[in-house]
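Heads up, one of the protein chains got dropped from this complex, but the rest are sitting where they should.
Chain IDs A and B follow the sequence of writing; residue 1 opens each chain.
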Amino acid sequence: MSDRTERPTADEPNATTGTTGPVETTSSGAVRIDKSAEAPADRDTPLLEVRDLQVEFRTREGVARAVNGVNYSVNAGETLAVLGESGSGKSVTAQAIMGILDTPPGHIAGGEIRFRGEDLLTLSEDKRRAIRGDRIAMIFQDALSSLNPVLSVGYQLGEMFRVHRGASRREARERAVDLMERVRIPAARERVNDYPHQFSGGMRQRIMIAMALALEPDLIIADEPTTALDVTVQAQVMELLAELQREFHMGLILITHDLGVVADVADRIAVMYAGRIVETAPVKELYAAPAHPYTKGLLESIPRLDHKGKELYAIQGLPPSLTALPSGCSFHPRCPLSTERSTTERPPLHPVLDASEAPVAGRGSACHYWKETLHG
Amino acid sequence: MPDVPMKATPEAATLKATQPAVPVPVDEQPDSGPAPGKPRSLWSDAWHDLRRKPSFLISAGLILLFLTIAAFPGLFTDASPRDGDLTQFYLQQPQLTHFFSPEWLGYDAQGRSIYARIIHGTRASIIIGLTVTAIVFVLGSLVGMLAGYFGGWVDTVLSRVVDTFMGIPFLLGAMVILVSFDVRGPMVISLALAVLGWTTIARVMRGSVIQVKQADYVQAARSLGAGTTRILMRHILPNAIAPVIVVAMIALGGYISAEATLSYLGIGLADPAVSWGGDINFGKDSIRVASHVLIFPSIMLSATILAFLMMGDAVRDALDPKLR
Partner (left out) sequence: MGRYVVRRLLQMIPVFIGATLLVFLMMYALPGDPVRALWGERSVDEAQIAAMKADLGLDLPLWHQYLNYLLGLLQGDFGTQIASGRPVIDVITSALPATLRLTALAFLITVVLGVGLGVIAGLRRGGKTDRMILFVTLLFISVPVFVIGYLYQVFFAHNLGWARPTVQDPTAWSQLILPAMVLSSLSLAYVARLTRTSVAENKRADYMRTARAKGLTGRRAVSVHLMRNSLIPVVTFLGVDIGNLMAGAIVTEGIFNVNGIGSAVYRALSYREGATVVGIVTFMILVYLVVTLLVDLLYAVLDPRIRYA
């Protein structure tokens, strides 16, 4: 609690497109008129904007600071990939956005989550519930355990229409069949009364996607949507998700620890470490020239064909305990570039500058030595 | 998976990686205990938890007290539980301030000191409880382990045998056995209860062994050529025994209760043996004029059962962090 001052301050460059110059890399130009007409705020307002979000967990060992001032934003039709290892706070951030954080032990200690300009954290539980599933939907990693084992998939899909749209039982079932067809589940009508365990892993994840898509939300948060699947199925599911996102012009937050998944579908990447965003960049630029040693380490630890025979790089050490975060830069105990300064002074998210000293649009790095990293 | 599991600290993820390869069946993600990096086992983890748990400390204290009373009743009273003075003490009310004196808890309808009787009645209950548990534990574990480990026809046969014994109502079955005996001592009663009681343990053990059997370290031991006996004793038993111990502890309280019920019904211990159940039966006749004759043995009996139940509960919670 005493190190509250470590929080990022308002004058830091934000990892949002809105404040460091918009990154107009929306993958699809097709803007659906009805969606943008719904938006109460003006066009410049991002669909979702997370500002200085802090989440703490009270545990027996003390307060675990899972999210320590995260900033990011997503526009309609845009895909933001949030990258990080387990414990980096990427899923907790998502749960905070959805409002499904387990409280207690977790609680939001500060910050804002603005959806279409409105701070979700100030809304009543009823209003938040109405948004959940309807305007913001979530896809979970393990579809088998995330679907209710004793209810048919048709019931679980139809429930969305019954709860949010007041649909009748029969109507809901019809919509469920439509949804299953839309995510290309074969023989949808015959299978609508089947139970989750009767589907294959890929099919189950399609059902999860269908459930998230049911009410055509503005934003989908996909938390490791393909991690539990076979590699071949992974690609199919990812493709389907990307395709549907384009079709509905939704914002997509793709949470993953897998750099490979990100490359093809994401527009921008935010890399998280120990509850903070350490680097943010358009996806191609991040791959080409990372500006944070952690990102660099991650990229170098991917096996590559042209490096065959060479020893694979691995980041030293282990992620820090969230109950006792290292002073200064959280990454310093594992960082090859770490200096005296890294242990005392926490680096803000510096804007990344190009050769002509002009800020690169949408790029930031929370490293004192981002320059050295970028060019080294 | 959320980054921070619901109960476990984020540290747990770190701990998992540094943990030595000690097989821990129940506790996959220990969330408390000694400093990270130190070898931790299921039991040391549980012990660490238990030491700070009031319900465990209270029940352990009570059990110790009851065991002492059972072993050395003379330490607690000089009065005889059997010799009564009908003319002087018939149903005399308790003298609640005369601590530990014969008249403390009053006298029964034969002028016997209730305090002396509940002290001397402890031994029978404790002995029967422990004996039944011991027999049931050994027999049930053995059958359960064989059925669970070998499966196939061994399992089929043993499971049917277990079903057969389970089909007989526990208390009623024990009564049927016991009416045949004219003299019913603690050993006969223990055997009657054990004959019908071992199936619970066998079922728990079977389930536990089936679960452990599939663990990677058992497969590994087998692929390294370890013999059946070695796998059973070194790998399966130590990892499968935890739930059995918990069930046995809770069952112990149940056996004491069953013995009391039998004695109460007049089919268990009888005069001159001193037993709480018999005394409660004796006290029910004068319940409206002298409730203390029924109340004090009831309290003693219930406290004993409660102690073992609480102990079992506490140990289970400590062994099964999923349910904290």
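For the reader, a short list of remarks on this structure follows.
Keep this in mind: contacts are C-beta pairs under 8 Å (C-beta built on N, C-alpha and C of every residue); 3 or more make two chains touch, one makes a residue touch a chain.
What you see is a predicted model; the values in this text were computed from it and never measured.
Screening B:Ala46, B:Leu105, B:Ala221 or B:Ala260 for touch with the missing chain picks out B:Ala260. The missing chain, though absent from the display, is touched by one residue of B:Tyr90, B:Phe150 or B:Phe165; that residue is B:Phe165.
Of B:Leu105, B:Ile119 or B:Leu301, it is B:Leu301 that touches the chain left out of the display.
Contact with the chain that does not appear here is found for just one residue of A:Leu47, A:Leu120 or A:Leu147, A:Leu147. Residues of chain B that touch the chain left out of the display are 6, 160-161, 163-173, 175-177, 179-182, 253, 257, 260-261, 264-267, 277, 280, 284, 287-288, 291, 294, 298, 301-303, 305-306, 309-310, 313, 322-323. The missing chain lies against chain A, touching residues 98-100, 102, 129-134, 137-138, 140, 142, 145-152, 159-160, 163-164, 195, 197, 211.
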